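Every protein chain except one is present and positioned as in the full complex.
What follows is chain A.
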Amino acid sequence: MIEQVAEPLQQQGFAKVVLELEVNNHPGVMSHICNLFARRAFNVEGILCMPMSDTSRSRIWLLVFEDQRLEQMVLQVEKLVDVLSVRRHGAEHEVFERLEKYFH
């Protein structure tokens, strides 16, 4: 008898989404967020993090695939105590595009 195990999803066919997170700026926040994605084998294509002008907060940009688990992912991210807000943008958002030249 085999228990149900979720197959890792092929994400390549999906559209990309940019998530903009506002978080408390302290060591440990990144590990809380990355853990959620890693545990679910939800591939994070790109990640950017900088302190905001109010240095008690940081902004994190995530580039992810819009597969059917994204809704649940966002809900889980929103539950994190240090995550203050989550906004979704389409793949056309320029934040990652402008960085591409550093990755060639």
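By our rule, contacts are C-beta pairs under 8 Å (C-beta built on N, C-alpha and C of every residue); 3 or more make two chains touch, one makes a residue touch a chain; residues count from 1.
Rule of thumb we're sticking to: contacts and distances are computed from a predicted model.
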Practice problem: Quick one: find the hidden chain's UniProt protein name among "Acetolactate synthase", "Carbohydrate ABC transporter permease", "Acetyl-CoA C-acetyltransferase" or "SRPBCC family protein". | Solution: "Acetolactate synthase"
Exercise. Could you list which residues of chain A touch the chain missing from the display?
Key: 1-4, 27-28, 31-32, 35, 39, 71-72, 75-76, 78-82
